[in-house]
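A protein chain is absent from this complex, but the other protein chains hold their places.
Chain IDs A, B and C follow the sequence of writing; residue 1 opens each chain.
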Amino acid sequence: MTTIKDSVHDHIEVEGVAADLLDTPPVQRLRRIKQLGTVALVYPSANHTRFEHSLGVFHLADRALDHLGIAGQRADRVRAAAVLHDVGHSPYSHNVEGVVARRTGKEHDDVDELVTEGRVAAVLDDHDIDPEEVAALIRGDGELAQLVAGELDVDRMDYLVRDAHHTGVPYGTIDHGRLVRELTFIDGDLVLDEGNVQTAESLLLARALMNPTVYSHHVARISKSMLRRGTEALLNTTEIDAEQLRRMDDHELSVALRTHDASREFGRRLAERDLYKRAVWAEMGDVSDALLDADHDEIREFEREVAEDAGVDSDAVILDVPGKPSMRESTTGVLVGGEVRRLDEQSTLVRALQVAQREQWRLGVYAPEPHLEAVGHAAERVLGLETDGALISDVNTPGRYASLTEFE
Amino acid sequence: MTTIKDSVHDHIEVEGVAADLLDTPPVQRLRRIKQLGTVALVYPSANHTRFEHSLGVFHLADRALDHLGIAGQRADRVRAAAVLHDVGHSPYSHNVEGVVARRTGKEHDDVDELVTEGRVAAVLDDHDIDPEEVAALIRGDGELAQLVAGELDVDRMDYLVRDAHHTGVPYGTIDHGRLVRELTFIDGDLVLDEGNVQTAESLLLARALMNPTVYSHHVARISKSMLRRGTEALLNTTEIDAEQLRRMDDHELSVALRTHDASREFGRRLAERDLYKRAVWAEMGDVSDALLDADHDEIREFEREVAEDAGVDSDAVILDVPGKPSMRESTTGVLVGGEVRRLDEQSTLVRALQVAQREQWRLGVYAPEPHLEAVGHAAERVLGLETDGALISDVNTPGRYASLTEFE
Amino acid sequence: MTTIKDSVHDHIEVEGVAADLLDTPPVQRLRRIKQLGTVALVYPSANHTRFEHSLGVFHLADRALDHLGIAGQRADRVRAAAVLHDVGHSPYSHNVEGVVARRTGKEHDDVDELVTEGRVAAVLDDHDIDPEEVAALIRGDGELAQLVAGELDVDRMDYLVRDAHHTGVPYGTIDHGRLVRELTFIDGDLVLDEGNVQTAESLLLARALMNPTVYSHHVARISKSMLRRGTEALLNTTEIDAEQLRRMDDHELSVALRTHDASREFGRRLAERDLYKRAVWAEMGDVSDALLDADHDEIREFEREVAEDAGVDSDAVILDVPGKPSMRESTTGVLVGGEVRRLDEQSTLVRALQVAQREQWRLGVYAPEPHLEAVGHAAERVLGLETDGALISDVNTPGRYASLTEFE
Partner (left out) sequence: MTTIKDSVHDHIEVEGVAADLLDTPPVQRLRRIKQLGTVALVYPSANHTRFEHSLGVFHLADRALDHLGIAGQRADRVRAAAVLHDVGHSPYSHNVEGVVARRTGKEHDDVDELVTEGRVAAVLDDHDIDPEEVAALIRGDGELAQLVAGELDVDRMDYLVRDAHHTGVPYGTIDHGRLVRELTFIDGDLVLDEGNVQTAESLLLARALMNPTVYSHHVARISKSMLRRGTEALLNTTEIDAEQLRRMDDHELSVALRTHDASREFGRRLAERDLYKRAVWAEMGDVSDALLDADHDEIREFEREVAEDAGVDSDAVILDVPGKPSMRESTTGVLVGGEVRRLDEQSTLVRALQVAQREQWRLGVYAPEPHLEAVGHAAERVLGLETDGALISDVNTPGRYASLTEFE
């Protein structure tokens, strides 16, 4: 038995297959992948990694299995999946995941060749665990997959608490001890036990509050967009391909960006926190359907048009159109009076969260400070934003949280 | 006024010269230098950086200046020094500082050219602050330097609490709020006010407990030694020189180690946490004076002799001889009955700490696992350790905290 | 300057009128009044008092005044009001406030004679502060009263965080540091500055989650109802009158209940946590308007009828009809695009909270365990509950959090 000290869960005890998996290179690589990518440019303490998060997910999965009375090989498969669930992440976690997926077709939960080959597969074999089954759990296939890749999974329980601890933003402080204790399987579905509508609501509310304040903070979005643009330049102009990129860690991508000509300026700006600013920040109602549904190539085309209209280099315009909000967790099941009910049917608050998410949605157009006004007006024209100039505006006016700052 | 959220001090308010300095490249670089270097290989949550620490030091300095009633340019110089006090750090903080110092003659607090040139100097000039005076404060010259580079400085108040928060080891949890409030100047000396003998003791005890558990944990020492060895190989065999190395960040050094032939194996081992283990772990009483006083070249020579005796490659032997313990803080002044007294004269506990430090001292000889026994016996012979075989031993026997683990 | 160590805000600095007021008997009495009354029977660590809460409210008021740039006598009046705002509380805080108010006409914020007479008035006089003006602030009169008795007051910022700290329920962990920094006066109204819709939402969501889990936990409501019933018996059968009761502390009421014949059984049950259980737990839709609007006398009459119908002693039936939910804070003002907007107009979530509160509302009928079934059926008949037996039910079936327990 190995005991590991964690800043969130204190002592985590690891043994068997989980302990052996920790020692493999694909898991050790997660030590060099920040959990929140560019969010550290907003909250300077947010340097925690996918490695410690994976340990936390293992720990909560282990506790949940214990409470659910699941043991033996079935449980060990889940423990292995918990340790391994993030090995498919590209550098900077979700930040360049789309770049990789467009070129390889693989999302971060597609871990087949990482898990079924090499050291990881060898460790799983040693413990008589079928790597394919572990990969399936990570993909979300199978009843027990709900524990590590479902609506009520321990993944999000760990990250909310951990992100709160490391950013200093308290909203993510859920009662994970209670959530883990209250999980139960009913007819193959993982649901929360009787009396836990509020427990479930608290999980969704925590995420809803962390979202604009942390995960989608505009400075994190701006720097993420710059990171993506630099990474694409790297893939387009060097020998690095998307499969290689996918196996890099943050250190390697950070250095590569600063080394190669095509990405050097983005690399420097990110390293020195010399970031673009918002030229446009528009609500969903002001954005055309064509823009909302645009794919990657169309968005790049829009960027070029805006740049041309504004008379600036095409690298000086970034158009950031987030996907339409969804809230998968709202279908979480909760036992009420002996019956499983969907949380969004049971809870007025959860239904409101779905509306609130749309209200929080923002399209962004970013540019270097000297070009802000030109790019803003060009974007309004080219993208047909119905803003009457109102949105191309003073969002960057120095305010309490303005200038250089973490809350910029 | 900019407000930055910190995981330790919550909201930190920054303005004026301090805010402008945060935006300079030398300070932003500190985001990519881990506060505790290889300690993260023992405590996986310990990924905090010199950047957030510098913010914390600024914050405590600001509070202390306020309590001491120091304002104006004098105070601004101290604030600038607080923000800048760590810009001279090499990658991985103290881990390769010795390597750099041997070749450049510069320790981490020698920041003259970093502070008196370029963007930093320009910012200081804008605020009518003399860069030379700030560099002097960081070096420890001048009365107010005691606040940021003295026995009772806010540097250590911040790092003890921050390291405790991020490792999860509670011993560093001092009462920094009280310490900052109780500082006072008497005849030019910064001392603790009446009634604070215990407050002072608590600061020293916290460090004494953090030392073996965190800062000098043997796994941190082993990986630090491997990092140093790899870095020396890099400097010896590539175009990278010590001045360049000094300006690198952790990302660059980590990638450089893995890229170049001479350091690749050390780079891989560190990245995969495939570490050497202890072949010898010896108390001070068992070590000859010649060994205790050996300089860098002599130690390298010892390593070669041990390797030869053991019949292994010279890279397979690392000899780690820490400096003799000192405890500068024990001369901290405390007001007792209206008179300034030295803490070590006043406190039995503090005097005991000085003895305890010698007792905790250990010499280490490290080697890859297959060569442990051979290297251990060879080291005993070559170094003349008086161990009767007792120390070359079962230190690596799998135990509660053994195998792969964080507490290995 | 006096520095007081607080478990929530760490060091609190007090001086001037606030420091002198702390020393008066009416404020010291708050050391013996639990902040959450009978909630300690659910959460055993919730023994914090109105005294430490008052210190916390003073501290946040002091910080807010500082950020708002309010100083001098105006500020001192607010500081005095912060320290004194709870001196009007009866024992067990809000638990028996209704009992007192029915007989004296005084709510807890009616502090006129406590503030304008005796030691408190003398201290205020010494500092040239008009006691009448302080009493007015506590009552909520005047612009600055919004800081201590308004929709955005520091009272609730302190209690949410403090109650979370002491119960261990994390939902109340708001970012009070940010809230205090973002307060601003616009045309005489205290509102949150630009960019703080989510900050405001988080405050209301925190309370919405703390409510069912902590403040209105059914075991806290049952024991509060028993405390009220015992206290009424005490007032009806002994020489203790409501004015005396109002000046008692928890210790005195607890002893009085156990000493006098008419209240002894309730006193013993509360002391031994031998509590009534739920015979009925009905949603608002199942309750007639007559019952919803019933006054105290009518409710007592209902209780007698239920008891008669069930064939039990009238002390064996407690009918607990909470007031209709309101949410004053939903009118909180927030600056959006330079204009003050009402939070409930701006926020979908806040509007949903108003609905959710009605959904969480429950009418309770409580009885000793042996009479549960008889009282439940009688209540259904007498109160005309439209439950088809569904609500008089297994709410007390031993479950995960059932039997004796804190979460009963």
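By definition in this document, a contact is a pair of C-beta atoms (placed from the backbone, for glycine too) under 8 Å apart; a residue touches a chain by one contact, two chains touch by 3 or more.
Here the structure is a predicted model, which is why all the values come from computation and not from measurement.
J.: Just to verify: which one of B:Ala101, B:Leu209, B:Ala262 or B:Met284 makes contact with the chain not shown?
T.: Touches the omitted chain: B:Leu209.
J.: Using the touch definition from the top, which of A:His11, A:His296 or A:Arg358 touches the missing chain?
T.: Going through A:His11, A:His296 or A:Arg358 one by one, A:His11 is the residue touching the chain not shown.
J.: Of the residues B:Gln198, B:Thr259 or B:Ser314, which one touches the chain left out of the display?
T.: B:Gln198
J.: Please pick, from B:Ala64, B:Leu124 or B:Ile174, the residue that touches the omitted chain in the full complex.
T.: B:Ile174
J.: Specify the residue from the set C:Asp23, C:Asp241 or C:Glu308 that touches the hidden chain.
T.: C:Asp23
J.: Contact with the hidden chain only, please: which chain C residues?
T.: 1-8, 10, 14, 19-20, 22-23, 25, 28-29, 31-32, 40, 43-49, 51-52, 55, 165-169, 249-252, 254-255, 271-273, 400-407
J.: Counting contacts across the full complex, list the positions on chain A that touch the omitted chain.
T.: Touching the missing chain: residues 3, 10-11, 177-178, 181.
J.: Go through chain B and note every residue touching the omitted chain.
T.: 169-171, 173-175, 181-182, 193-195, 198, 201-202, 205, 208-209, 212-213, 347-349, 351-353, 355-356, 359, 399-401
As a convention for this text, only the chains that are shown with their structure count from here on.
J.: Same or different, please, for the chain A to chain B contact, judged on whether over half of the interface numbers appear on both copies.
T.: Counting which numbers both chains contribute, over half are shared, so the two copies meet through the same residues.
J.: As a multiple of 5 degrees, what angle does the CA superposition of chain A onto its copy chain C give?
T.: 180
J.: Report the chain whose mean Cα position is at the greatest distance from that of chain C.
T.: B
J.: Report, in whole Å, the distance between the mean C-alpha point of chain B and the mean C-alpha point of chain C.
T.: The separation of the two C-alpha centroids amounts to 50 Å.
J.: I'd like the Å distance between the centres of chain A and chain C, where a centre is the mean of that chain's Cα atoms.
T.: Centres of chain A and chain C (C-alpha means) sit 40 Å apart.
J.: Please list all residues of chain B that touch 2 or more other chains.
T.: Residues 3, 10 of chain B each touch two or more of the other chains.
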